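One structure coming up, written as structure tokens, with questions to follow.
For this view, one protein chain was removed and the others were kept in their places.
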Amino acid sequence: MRVTVRLFARLRDITGASELARDLAPGATIGTVWRQLAGEFPALADYERSISSAVNADYARMDHVLHDGDEVAFLPPVSGG
Amino acid sequence: MRVTVRLFARLRDITGASELARDLAPGATIGTVWRQLAGEFPALADYERSISSAVNADYARMDHVLHDGDEVAFLPPVSGG
Amino acid sequence: MTPLLAIGPEALELERLAAALDASAGSNAGADGAVVTFLGLVRNHNVGRRVRYLEYEAYAPLALKAFERIGAEIHERWPDVRLALHHRIGRLDIGEASIAIAARSPHRANAYAACRYAIERVKQIAPIWKREFFDGGDMWIEGATADPDDQRARAEAERIACA
Partner (left out) sequence: MTPLLAIGPEALELERLAAALDASAGSNAGADGAVVTFLGLVRNHNVGRRVRYLEYEAYAPLALKAFERIGAEIHERWPDVRLALHHRIGRLDIGEASIAIAARSPHRANAYAACRYAIERVKQIAPIWKREFFDGGDMWIEGATADPDDQRARAEAERIACA
């Protein structure tokens, strides 16, 4: 299955992309995607404990199981307001 | 000596005047004026403990000694805002 | 130019207060990160009475001095806050604003606290009265005995402001 990954702020700078496509095995979770990305971009490791994640524009935990066509987002600590 | 007395809100309704002139003996205080008015308008007695007073548009206590030409004001409990 | 402190019959506008604060900031305006404003509106009911309209009366010169005093208290307690405060008098219909306050500061905590403190102090010490015209009659509303030197009242306003 295939998901779209959205990256924001410094995560986007690190990966050089605001949007990536990734192919996953069935049963993959948000965490699966994160570990895959962290393997490709070691600088992401800094964010291991501080990122939030979302699926289809709703907050979701790392153990959330993904489906084909999902939009996964990784969010560094926020600074709005 | 002569002072002007300003009355507001229900004090004005009770006395029927927003401004009165009063002749006073030397050494008279704000309290002197108040007791004089309370003698003329018994309904003012209700305000004995709740009024505030001012002289020349500055808050002043009842024992404040008046001078010729002063403007004395009596203020019922306030309700601005 | 709009003054920072005012009392009069004109309708109140937040934009005018904000502009007055902007102008008063001068070259230091860029240091401010927060503006908190308060509008007091005439409500259509009060303790079970259906209110038709209000009439506000003030001892205007003393009211302005009370506003200045409140501004000085705020300057003492929150030196980085600048304040604008306008009160309206005369007849006010339901939904109209009787008071508009704006507090501007580098940090939001002080702007919130000062804005709240200002309205509490106005209710304590500004020589202003409202007469309520309701279905079936009218009456003067009487709240606090005004005593600007009452430190207990001032402390209570600070407590409410969550300072």
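A, B and C are the chain letters, set down in written order, and residue numbers restart from 1 in every chain.
The criterion applied here is as follows: a residue touches a chain if its C-beta (ideal position, glycine included) is under 8 Å from a C-beta of that chain, and two chains touch if they have at least 3 such contacts.
Computed from a prediction, not measured in an experiment: that's the story for all the values here.
For the chain left out of this panel, the touching residue among A:1, A:17, A:38 or A:54 is A:54. Those residues of chain A that touch the chain absent from the view are 6, 8-10, 13, 49-52, 54, 57-59, 73, 75-81.
If you put the missing chain back, the residues of chain C touching it would be 14-15, 18, 29-45, 94-95, 106, 108-109, 111-112, 115-116, 119, 160, 162.
Throughout what follows, only the chains that are shown with their structure count from here on.
One inter-chain figure worth recording: chain A and chain B are separated by 74 Å, centre to centre, where each centre is the mean of the chain's CA atoms.
Here the spacing of chain A and chain C, counted between their Cα centres, is 49 Å.
For chain A, the set of residues touching two or more other chains is empty.
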